[in-house]
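Attaching a single structure in structure tokens format; questions to follow.
Shown here is a partial selection of chains from the complex, left in place.
We just call them A, B and C in the order they show up, numbering each chain from 1.
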């Protein structure tokens, strides 16, 4: 198993800490609002993470995709649900999305392996 | 009640007919694949329409938004669910999304009025 | 003098009122944060409006451009400053920006006429 996912998590945590330790009030409020927007409400957390995943995929941001994939796995999104959501992103966003789909698949496979190990 | 929604539907149907009556095989296959991607499967149709709506909103396409709003209304998406999905789109896509959010709100209000009249 | 600018202002006010009268807490917080981000601080208000104008132009949003143009005029941005900022947007964003530059010029001319009338 590669450590693509581990590297992403370490880098993201370190960089977020760096940004927030220097951020002005408005930027801190944006980060707080970002977190609040994915909390369960009329839509459950899994659905909101799928919305974030598809938005990140059509906008083609690998780090955003990796983050929402991790959260999708935590919220119990199934393999078939993952594939249907990413197919919507592919059809809406076109073949320009494919390189991100390829990298997402590697992350998703790592997440499935983590789940198996946790459940073993 | 304005006829923004009616104009959109009439124009979309007429233009789609024009495109498909001239389209080559590959373009026809794309349209068929587009339709197939929103059919209920591991994710239900309402969730898929919300994915299409959020993708259309962060990519800022008014006609795509109007189409998925219509389908969301047909699939029983509630007002609170609509607002939570659009808020995810707003936070992911930023203030550049706001003019589309404004036009979406007008379409959504028309759709709510249609529902009330149908149910009256 | 055309009323392109007047129509934009009327429509924007009406639609913003419609959105905010229905918005959930997170969307209301986004709108408040959006306003706060352009208040004078280490950068003066005119510079921040130019930043918003250039961002709106490279992202190609006519309503956002019209709004920041109005604010630039209010903050005393000169004609030469407007042209240098838009030229940066044109070079960064490419010829795909030109149709928006054309529509911005019409709005800017209306704003210059308004200023002359106010000062006459």
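Everything below uses one rule, namely that contacts are C-beta pairs under 8 Å (C-beta built on N, C-alpha and C of every residue); 3 or more make two chains touch, one makes a residue touch a chain.
For clarity, every value in this text was computed on a predicted model and none was experimentally measured.
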Given 3 placed chains, full-complex copy number: 6
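Here, only the chains that are shown with their structure count from here on.
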How big is the gap, in whole Å, between where the Cα atoms of chain A centre and where those of chain B centre? 24
Averaging over Cα atoms per chain, report the distance between chain B and chain C in Å. 28
Whole-Å distance, C-alpha centre of chain A to that of chain C, is 33
Which residues of chain C are in contact with two or more other chains? 26, 30
Report the residues of chain B in contact with chain A in the complex, numbered from low to high. 33-34, 37-38, 41-43, 47-48, 50-52, 54-56, 58-59, 64, 78, 80-81, 83-85, 87-89, 91-93
Touching chain C in the complex: which residues of chain B? 60, 79-80, 83-84, 86-87, 90-91, 95-96, 98-99, 101-103, 105-106, 109
Which stretch or stretches of chain C touch chain B in the complex? 12, 15-16, 18-19, 22-24, 26-27, 30-31, 34, 55-56, 59, 61-64
